[in-house]
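Sharing a structure below in structure tokens format, with a few things to ask.
Here the complex is missing one protein chain, while the rest keep their positions.
In order of appearance the chains are A, B and C, and numbering begins at 1 in each one.
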Amino acid sequence: MMKNLIKSNTVIMLIFAAVVLTAPMWTAPIGANYPDLLQKFAIFGIFAVGYNILFGLTGYLSFGHAAFLGIGSYTAVWSFKLLTMNVVPAIILAVIVSGIFALIIGYLSLRRSGIYFSILTLAFAQMAYSLAYSVLTPITNGETGLQLEQQDPRVIDSMFGVVVTDGLPSTNLFGTLMSGYSGFYVAAAFLIFAFYISLKIFRSPFGMKLLAIKSNQTRMKYTGFNTKPYLLTAFIISGMYAGLAGGLLASIDPLAGAERMQWTASGEVVLMTIMGGVGTLIGPLLGAGIIKYLENIFSALNKSELTEIFSFMPEWLQTIVVNISNVFVGEGWHLTLGALFMLIVIFLPGGVMEGVTKIKDFILGIFGKGEDNRTAEIEGEAK
Amino acid sequence: MKKNENTPHLNRRGFLKVASATGVAASAPMIFMKDAYAAKDFRNDPKDSKTVTLGFNVPQSGPYADEGADELRAYKLAVKHLNGEGDGGMMKTMKPSMLKGNGILGKKVVFSTGDTQTKSDAARASAKRMIEKDGALMITGGSSSGVAIAVQGLCQEMGTIFMAGLTHSNDTTGKDRRRYGFRHFFNTEMSGAALGPVLEKEYGTDRTAYHLTADYTWGWSQEGSIKKYTEKMGWKTKAAVKTPVGAGDFSQFITPVLNSGADVLVLNHYGKDMVNSLTQAVQFGLRDKQVNGKDFQIVVPLFSRLMAQGAGENIKGILGSTNWNWALKDEGSAAFVKSFGAEYGQPPSMAAHTCYVQTLLYANACEMAGTFYPPEVIKALEGFKFDGMGNGPTEYRAEDHQCFKDVLVVRGNEKPTSQFDLLEVVQEVPRAQVEYPHDMLGGELGPYEV
Amino acid sequence: MSNILEIKGVNKTFGGLHALQDVNLQIEEGETHAIIGPNGAGKSTLLNCCIGRLIPDNGSVTFNGKNMIGMEAHDINHAGMVRVFQTPEIFPELTLLENVMIPALAKRDGTFKFNPFKSLLKETAIHEEAMATLADFNLDRFHDHHAGSMSRGDKRRLELAMGLIQHPTLLLLDEPTAGMARHDTNATIDLLKSGKMGAMTKVIIEHDMHVVFSLADRISVLARGHIIATGTPEDIKNDPKVKEAYLGETEDE
Partner (left out) sequence: MDAILIQLLNGLDKGAAYALIALGLTLAFGTLGIVNFAHGALFMLGAFCAVSFQKILTISKKVKDESITFFDAYKEQPYLEIWWGDTGTAIIDYAVPLSIIMAIPVMLLIGFIMERGLIRHFYKRSHAEQILVTFGLAIIIQEVIRHFFGANPIPTPAPDLVSGSAAVGAFFGLNENLVYPWWRLIYLVFSAAIILAVFAFLKFTTFGMVVRAGMADRETVGLLGINIQKRFTIVFAIAALVAGLAGVMYAPILPPDYHMGMDFLVLSFVVVVVGGMGSLPGAVAAGFLLGVLQSFASMTEVSSLFPGIDQIIIYLVAVVILLVRPRGLMGREGVFED
């Protein structure tokens, strides 16, 4: 009974939406309840969820997805500059343009598999990055990043006679400004939508076929499937997710920089996905959240704040704890990141989601209801 | 048209106020309230709070991490001095000064820190955190022009004052200048103007230069300025080659210099690129060469002591410009070096100096304005003339928010007397020589009220 | 009776090795045709040439009147020729049920279909058919187990189920009972003889003579890349060339 309830799409989506929309509340105790970080959680969540459609379902490890994030951002900023400050056209264009690039890059890269595929995607993304940083500066504004200017044409806005009072205009969704908490809620709405699509794909025959390709591609061919278009479709979808994330990044903060396309950015989404749990629905989101949290909160802690945090301890212990933990925060946040990567792979090979499953099993075990829990989501569906 | 009804003016003020003031509970529904603000209500107004928060946004990871660490040291020192702790440093030498050593406007100064990673995205995220979460009233720091411009743009949108750290590109106070952004550091135009005459004196007017330029905005800005001033005095430019940022091995760019007929190599590189290209250029024997009957010379237009450390022996005898050096003997510099040295056991870098000065200047402007309200603080800073902070009499030009002061031309020290004594000051180029019209570089400051 | 598969003059060499030499073979509709021969005789190579895994150097493979050479593997599958593999080529990470649903979907959806918004829950027809097929092979109680965790015998039967559910015109079976216990082998023979499977046209490669003589209507013997004999089980038993080919090689396997 309970199990069926949990497996129902509607229930999952309701719970998911409730959790996402109340994020400003439950992130308060960990100090993450400010708009910028919440927006980043949602946007990189979309990026990771989309990446998981490629990597989690087909097993193809792309090392160049940041290129689509960057392309989405540039497209969106250009839409703000040329068309209108409304985010709707910007995001639609971002998704379409990154989809087109994903089609081209995917078509070429998918001619190879395994590590050869990975390096091809990496090479394309690095070319995009290098060119955006230097030669393509007229389009990308190079190192500084593409920014809005007061004298931008914005033809649609000027057609409707929107007056720019002073300073730079702001991005908006039919009048609702995109910065701050409203920006978070717009991004959250997109995340819920993106998650819903991902859930549908995971639980569709299409998704099952992608999983089967990951499991045994040769067999799929002899079973009568042309695997190339399946892989390409998955590649394009995940590229469009990245474009959506990039477009949202630019909508909330209208600036697009080349470093968004660098290999480290591509690597970041890979790490988010693996850390959270490849092929699980929620895992990549968790991974994105953890990495962004470390980057933004841990890097900002310093000794005086640590002293405050551990103030409940006796003084001698506090000094020791503060001195030890000080190594891992502030400029040492990279160390925490590295250590976390290692600990998770060593102790939780399936990512954070495996930890969640283990805890769930443990609790179920206590109540004597140990069930055969498996990571694949689909089989429960097909019953 | 629905759209028009809802967006009569694209103006973010109403929203900002609400978002900044809220915790969580108030967030969602109140976003839609507009224009419900009183005249001097502004983001992160400390109101009755006993403290005021400043945001120090410095590179803590990546290639400029050491520079960032030094900036942070300077900030912490400035906070101490503002709060009346320590020996007061430049607060005693700054003229005119309204600083009393009791914080700013009687409120104790506290700070939050962030890591720019020398990436625009990360720097903006970290600045936003300090503004949105920690309630920072002013953002300062950074070690690259790309980051400075990106954060400056953000601060304009957020209505938070930005006191730039190390940023040398013309654009920061040129085409990308902002009303809320202020730069104490000098720029490539001033480097060119200062270096030009010295180069003429040292190497003559009959020279042919070869530029290697880091392929991004700062590099181009630097190349343009040096070209402008060297060509003015009769130098020819043989070639200007762009090199990829972070190339590591520059051999393929250096070898063409050997037989190009040029007798000066200008390295428009900074940081690791500079260390690598200079080290390798020296290995290729460029400094031992004779071309056109003259000794081959290398010029590095922007120097910093931290980078000089990385280049080791190779820096000896090479000319460049710098914003400030700890060996300066004026009263302000001495006071700063003394208190920095006492605190950390080493001299401050030029980035540290700029950051320290910027913090004091902001605090003083608040005192002058008698409020934290940014437009009033901005007005207090605009056109502010001061002295006693190194670099002689200085002015924050109102039209572009660029500081004008003496620029140092330095040379890598041939005989250092200590591990810190890497640069010797060749000339303190007077301010008048490096000044340029405010409209020369274009750009719009934008509005006071956002 | 008409020939459903016609192999004419097929040659295949690997480097210096002549794996298939001028192979001619006709499979008639409705028959169960066994191909036997010593190890390395070229049996698997022959199957691979039929399903597009290998491309013969020359000769023709005609299935249902259509030339198969150069066709993509997935197109050959949809033409109606389906292969069951010797080493189980299943989807180890998927459940048994999913393993069987995949080929059923292939049959329905064709080589490519983009239906990401259809829920698997709504695929009741496919679901029922898959369960029924699993039941045919006595696997239905394991339907939610991962295929990778099953025993080798179960995997072989799963393979058969995956082939069967596509209702192929011609089923190519590569040693369907290899590695099975005697008990399982007999059960498999019964399966292949009766019901839907029994009526299907089949080509079986097999070592186990017990299986061959229990199932085959006709037998071809392949030795060193040549077909040396084709005929009924009785003919083959008495063929001197076959005896010669197997003499001295009886110890193989």
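As a working rule, a residue touches a chain if its C-beta (ideal position, glycine included) is under 8 Å from a C-beta of that chain, and two chains touch if they have at least 3 such contacts.
It should be emphasised that the depicted structure is a prediction, and the values quoted were computed from it without experimental measurement.
Q: The chain left out here touches which displayed chains?
A: Per the contact definition above, the missing chain touches A, B.
Q: Touching the left-out chain: which of A:M25, A:I320, A:M342 or A:I359?
A: A:M342
Q: Would you indicate which residue among A:L108, A:I139, A:I324 or A:I359 is in contact with the undisplayed chain?
A: Only one of A:L108, A:I139, A:I324 or A:I359 touches the chain omitted from view, namely A:L108.
Q: Of the residues A:M13, A:L82, A:L103 or A:M127, I need the one that contacts the missing chain.
A: A:M127
Q: Identify the residue among B:G341, B:P393 or B:P447 that touches the chain left out of the display.
A: Spelled out, the listed residue whose C-beta touches the missing chain is B:G341.
Q: Looking at B:P244, B:P393 or B:P430, which makes contact with the chain not pictured?
A: B:P244
Q: Can you name the residues of subunit A that touch the chain not displayed here?
A: Listed in rising order, the touching residues are 55, 59, 61, 108, 111-116, 119-120, 122-124, 126-127, 130-131, 133-136, 217, 263, 267, 270-271, 274-275, 278, 332, 334-335, 337-342, 344-346, 349.
Q: In the whole complex, what residues of subunit B lie against the chain that is missing from view?
A: So the residues of subunit B touching the unseen chain are 62-66, 69, 215, 239, 241, 243-244, 246, 248-249, 251-253, 255-256, 258-259, 272, 275-276, 279-280, 283-285, 288, 306-307, 309-314, 337-342, 344-347, 417-421.
Keep this in mind: only the chains that are shown with their structure count from here on.
Q: Measuring between Cα centroids, which chain is at the maximum distance from subunit C?
A: The chain farthest from subunit C, judged by C-alpha centres, is B.
Q: If I average the Cα coordinates per chain and compare with the overall Cα mean, which chain comes out closest?
A: A
Q: Please tell me the distance, in whole Å, between the geometric centres of subunit B and subunit C computed from their C-alpha atoms.
A: It comes to 74 Å between the two C-alpha centres.
Q: Centroid of subunit A to centroid of subunit C, CA atoms only: how many Å?
A: 45
Q: Mind pulling the residue numbers of subunit C that touch at least two other chains?
A: None at all.
Q: Report the residues of subunit C in contact with subunit A in the complex, numbered from low to high.
A: Residues 51, 53, 72-74, 77-78, 82-83, 85, 89-95, 97-98, 101-103, 105-107, 109-121, 123, 126-127, 144, 146, 162, 166 of subunit C touch subunit A in their complex.
Q: Hey, which residues of subunit A end up touching subunit C in the complex?
A: For this pair, the touching residues of subunit A are 9, 197, 200-201, 203-209, 211-212, 214-216, 218-227, 229-230, 233, 237, 372, 374, 376, 378-379, 381-383.
Q: What part of subunit A is in contact with subunit B in the complex they form?
A: Going through subunit A, the ones touching subunit B are 24-25, 28, 31, 33-37, 40, 85-86, 130, 133-134, 137, 142-145, 147, 150, 160-170, 172, 174-177, 179-182, 185, 249, 253, 255, 257, 259-260, 295-296, 299-300, 302, 330-331, 333-334.
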